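Here's a structure for you.
Removed: one protein chain of the complex. Kept in place: all other protein chains.
Presenting chain A:
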């Protein structure tokens, strides 16, 4: 057999038959004995040219032979799968192909995925899940590392056992909580009201509502920690709304114990109209000073699609005064929308209340959105702005290129 094989190979090699003929002949003539004969060939032909003794189609054989066992198993499974299972299967293939797809996906997420109206919506959702998974993994790894470090430190500490003397028992967090609560309770009686208008649920997608609630939770916590907190009101708050559900997810049982006022009434029913000021970036009026006698209203809305004039329309309908932050007056704006997140608004308002210092307050505007404070004549500022922009754009391009270069090998493109 082996000799015949060699002979045939030589014939084929010396002949001018096209490559394809070689494949066909091999396939047809020696379906079973090829691996064996080939490995022997390889051993004998060590002195030959590299390309000559290489069997280029060997990978196919390896793939097919490793399949033989698996096939017998998979054949038993039904070929047609139900909707969810099929979707899961497709996702797995996408993951294998190197697309941004999460490794694990829950039933609920899979359903959301299948309900996405378009291909791009599906892609976006998967990418979101993928990134979420990635961040979770990284956080977990960091947590583990930290714990290990702590254990090590404990080991060392136990070696050098030493009793410390101090006049306070170490109860920082709970003591602080009590102090904060005390302040918040005082603000419920004497504090300046700050209204969150919770009537935008219809304008937002589910994810926007989730983001809104997260931002409000952050705002509430920074308010609680401040020296002189606001008395927070959630107005137009409907029970069993999406807002409500999300809040309970965040606060759990603490939701009932929050030191804020939650009501389904409108702010116009609780406060005198002439005291209310609706804060909105679309307002033609610019806020000059922070007024301690007024009640400011913030719309609890995240609008990723930039719906202009929604909150301004609300204020117009109710005939309320409106105001926008004097961003342009104090900051050299470079890019990004002028609407800020709710927690940024809260920080700014708290700082204004305490210090009345615009520069200090507007420190909380994200640095990427502005190039700095206005403190020079306008012409000079323009020059620097141009300079910054060219530098920035130049840098940005580099960044993009680097990113692309990093990403490129992992992606494959259909041409």
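Operating definition for what follows: a residue touches a chain if its C-beta (ideal position, glycine included) is under 8 Å from a C-beta of that chain, and two chains touch if they have at least 3 such contacts; residues count from 1.
Everything that follows uses one rule, which is that contacts and distances are computed from a predicted model.
Undergrad: From the names "Mitochondrial ribonuclease P catalytic subunit", "DNA replication complex GINS protein PSF2", "Transmembrane protein 216" or "Probable electron transfer flavoprotein subunit alpha", which one matches the UniProt record for the unseen chain?
TA: Listed in its UniProt record, the absent chain's protein name reads "Mitochondrial ribonuclease P catalytic subunit".
Undergrad: Identify the residue among A:84, A:121, A:138 or A:313 that touches the chain left out of the display.
TA: A:313
Undergrad: Hey, which chain A residues sit against the chain that's not shown?
TA: 20, 23, 50-51, 54-60, 62-64, 66-67, 70-71, 74, 77, 81, 86, 89-90, 93-94, 96-99, 119, 203, 284, 308-310, 312-314, 316-317, 408-410, 412-415
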